[in-house]
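The complex appears here without one of its protein chains, the remainder shown in place.
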Amino acid sequence: MTRFIDLTLNGISTGAVYAAVALALVLTWRATRIVNFAQGGMLMITTFIASSVISTSGSYWLGFAVALVCGLVLGAVVERALMRRVESGAPLNAVIVALGLLILLQALAGMIWGNTPRSFPPAFSIRGYDVGGTHVLFAPNDTFTVLVVIGVAAGLAALFRGTTIGLKMRAAAFQPEVARMLGVRVGRMFTLGWALAALVGSLAGLLVAPAVFVGPNQFDPILIFGFTAAVLGGLDSPVGAVVGGVALGLVLSYVSGYEGASLVTLAALVILIAVLMIRPGGLFSSTQERRV
Amino acid sequence: MARLEIEKLTTDYGPVRAVDGVTLAVDEGSITTVLGANGAGKTSLLRTISGLERASDGRVRLDGEDILGVPVEDIVRRGLAHVPEGRGVIAELSTEENLRLGGLWRGAEAATLGEIYELFPPLRERRGQLAASLSGGERQMLSIGRALMARPRVLLLDEPSLGLAPLVSAQIMQLISKLAAESELAVLLVEQNARSALSIAHRGVVLNLGRVVADDAAQTLSADEGLRKAYLGF
Amino acid sequence: MNTVLARIQGSHNTLARSLGLVVFAGAVLFIASEALGAYNELQLANGAYYFAVLAGLTVLTGLSGQISLGHGALMAVGAYTVALLIGNEQWPLVPALLAAVALTTLVGIAVGAAATRLRGPYLAGATLAFAIGLPALADKYTGTFGGENGLVVNPPTPPSWLGANFPLERWEAWIAGLGALVVLFVMNNLVRSGVGRSFRAVRDDEIAASLCGLRVARVQTLAFVLSAACAGLGGGLLTVVLQLASPGAFQLELSLSLLTAIVLGGLGSLLGAVWGAAVLVLLPSWTNDIAHSFSLSTGVSANMPLAIYGLVLITAMLVWPSGIQGGVRAVVSRVGKRRGPRAKGAAP
Partner (left out) sequence: MILSSYKARAAGIAGVIVVAIGIAGCGSSSSSSAPGVSATSITFGSHQPLTGPAAPGYSEIAPASQAFFDYLNAQGGIYGRKIHLTYKDDAYNPAQTVNVVHELVLQDKVFGIFEGLGTPTHTKVVGFLNSSKVPDMSVASGCPCWDNGTSQPYTYGWQPNYTIEGKILGQYIKQHFAGKKIGVFYQDDDFGNGGLTGIKDEVPASQIVSAQAYQPGGTNVAPQISAIKAAGAQVLVDFTVPIYTALGQLASFTLGYTPQLVVSNVGIDPTTVGGLLKTFSKGKAGTALIEGAITDGYLPSTADLSNPWVALFKKIHDRYDASAPFDGNVEYGMADAYTLAQALQVAGKNLTRQGLINAVNTTGSKLLGPGLVPFRYSKSNHGGYGGTEIGQVRNGQIVLFGGPLVTDPTSSGPITPYTTAQPAPPASGVSVP
């Protein structure tokens, strides 16, 4: 029973991180209909920056803040300088540009910080809570992670549903031309969407870095599972991203714990196919209505 | 000076000339309809006026001010609203969200929203529903209502009766006529259904292969049998 | 299926033209292989199996409009089939390759049928999960598939009539080249046949295509199955050329670079697939050479080829959105226009 609890808690904390990456991917998808494969590279860069700031200044929260600001700027710059030119073209071209950017960022990180991963501090203790004399597989830092992810998802939902800027962003994403005719500055909405996405991405990097270290390739699995979670939940839905992330985290944790680590990727495949066969647009898709 | 003046407007899609030296004018409180067969360049004309397509040549003036080359999102701020073909409602947003979008740029108040609901009572009933769930006629109302949220001086309408039942279509036409008369709008109406368009319009322009082949008072056009047979199909 | 065959048989003209193209390409390959050194022959062989895969993928993505991030895993199916049949069962080469095609066709039917329900990023996500999930089987069934190390197979032996000193690399290049020619022939016919048109129709507008009597799901599955068969052949040829079937060779990176190659080469065009194959084979050693032509510190020079590769991808997409073949076509048509001003008047 302890083991089941441990695996459940582990699934929630890893799933929260997948959810954070998924949220970032959902944001770029909603903003510009592009799956940003470079997200893993962008959050890797901002986490490296945070690492450098923390080690020179000694302040975790300063590094945290700098990473978020850098994420915001990086997202905006990437959208303005690169994606703007391919947004209107064939969707695959944007995918290839994103892949190219991912490769470029990983190479640059290797040049600047080296290929050897480094340690990254957690915001709070990673010593598991003491429950009846044993430490469970869930620490204050995991609580922080889960709360941040829930907070971000709720914040995004509020932004999209409750503010005029959110309404403009949604309009720009769904029908850019119509939105422009209604006076929405669509270009700015795209940039804002990417900036926000990269901000959430850099947050995900900060949350996961203590557990996977910081290195040019350390975030690759997180991006893959984050993307899987986003697809699972439905790429248009922030709530779906969170549900998809946590569901994926739980399933993978159980499979890894009870069946062995070698089956983890296979399990991810099976759960994704199973869900997509029943709901081809993910768990929280709105495609049903759109087909009418 | 007419409210909307178009002079020798020309638009090319690569080697294809979609709009070829079109000149026309719309006065405030009046309706000018642009007629012609499929592919005559009607939609291209509207898209060029509202900045969605780049003109190769010509002029577009709104109250004497040149608006050609002004970005799409600024055209509406100058007072020109465009209701696109196929209604252009955003299916993923609710009815009310669609409406609000129309007035966001000028910070339109709930009061304006109320006026629109007065004008289109069915929309009020469906304010919370996704636009995807609306009927064809309701979508058309939504689309026009959304454009009115901007309080435009010029309204471009692209095939408002397309795919609507005759009764609904007639209602829409009545509404357009009323709008033009009451709020001193200049309406440029593109229609395939020439008969009903001419019934409410003050002036008519007939396009063929991008060129103006006739430009006259609506009644005169309706009476011209040769023209009706050749271009208007009734 | 019968109508498909009838359509293919009906188009004698296309058939003859394809045959001509294949003979021409074969002659080029033959001359090239005679002129090349051993290492370049190996590169030619690499390019040939890449072409086999890319030809299928470019038809799938470019003509049928389906995106796949999982073709590396389909190559793995072909590769392991050949490795097991040749290594354990002592099958001759050709039947082993045919078996690889047959097995990947079956896998393709299953995956393709599932794929028809999915669109855009959802299809991308599912195929990506396929690319990372399938290699796990190699770790699960270590006894059969050799775990992380995978399988090693013996190189093919050139027939004795070619002489005792016939270079192995040239023989490998011939085998892979022949495989590529078969794919070229089949695909070239297909692209120009009714099947190709039905792919395009479905890509452009599914609803319109279904109104015209096309069974959209079936057409899409057919496209997927064809591309899977090509990937299976390509994977099998990879095993013959590199003598391995190993999880490390079929990581997600492979699937992504296949997709990159077809877009970079020019989507939907078989010549684009040729360019794509050339890029996959030549770019790594070029970027390496460029990186080493500067004297850089080790950390920088190790990452330089990757940086150049990333830059090439970004720049290429910004400069040639329709790929290398699109760029070539644009240049040729511009030159053509300048030479023959009379052609300009032709109606569109």
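Each chain carries a letter (A, B and C) given by its place in the written order, and its residues are counted from 1.
By our rule, a residue touches a chain if its C-beta (ideal position, glycine included) is under 8 Å from a C-beta of that chain, and two chains touch if they have at least 3 such contacts.
Note that this is a predicted model, so its numbers are computed, not measured.
Visitor: Specify the shown partners of the omitted chain in the complete complex.
Guide: Taking every chain of the complex into account, the missing one touches A, C.
Visitor: One chain is left out of this view; which of A:Gly89, A:Gly187 or A:Pro221 touches it in the full complex?
Guide: Of the listed residues, the one touching the omitted chain is A:Pro221.
Visitor: Determine which one of C:Leu15, C:Ala217 or C:Leu244 touches the chain that has been left out.
Guide: C:Leu244
Visitor: Extract the touching residues of chain A with respect to the undisplayed chain.
Guide: These residues of chain A touch the chain that is not shown: 2-3, 6-7, 10, 14, 106-107, 110, 115-122, 126-128, 130, 134-139, 210-213, 215-218, 220-222, 252-253, 256-257, 260-262, 264-265.
Visitor: Kindly note down the residues of chain C that lie in touch with the hidden chain.
Guide: Those residues of chain C that touch the unshown chain are 24-25, 28, 32, 35-40, 42-44, 46, 136, 139, 147-150, 152, 154-155, 169, 238, 242-244, 246-249, 251, 253-254, 271, 274-275, 278, 282, 284-285, 288, 297-299, 302-303, 305-306, 325, 328-329, 331-333, 336, 343, 346.
The rule is short, and it goes like this: only the chains that are shown with their structure count from here on.
Visitor: Which two chains have the most contacts between them?
Guide: Looking at every pair of chains, the most contacts join A-C.
Visitor: With centres defined as the mean C-alpha position, give me the chain A-chain C separation in Å.
Guide: Once rounded, the distance between the two centres reads 32 Å.
Visitor: Quick check: how many Å separate the C-alpha centres of chain A and chain B?
Guide: 43
Visitor: Measuring centre to centre with CA averages, how many angstrom lie between chain B and chain C?
Guide: Each chain's C-alpha centroid was found; their separation is 50 Å.
Visitor: Touching chain B in the complex: which residues of chain A?
Guide: Contacts found on chain A: 164, 167-168, 170-171, 174-175, 177-186, 286, 289-290, 292.
Visitor: Mind listing the chain A positions that touch chain C in their complex?
Guide: Touching chain C from chain A are residues 29, 35, 82, 85-86, 89-93, 95-97, 99-108, 110-111, 114-115, 216, 224, 227-228, 230-232, 235, 262-270, 272-273, 276-277, 280-282.
Visitor: Tell me, which parts of chain C touch chain A in their complex?
Guide: Going through chain C, the ones touching chain A are 61, 67, 114, 117-122, 124-126, 128-130, 132-137, 139-140, 252, 256, 259-260, 263-264, 267, 299-300, 302-307, 309-314, 317-318, 321.
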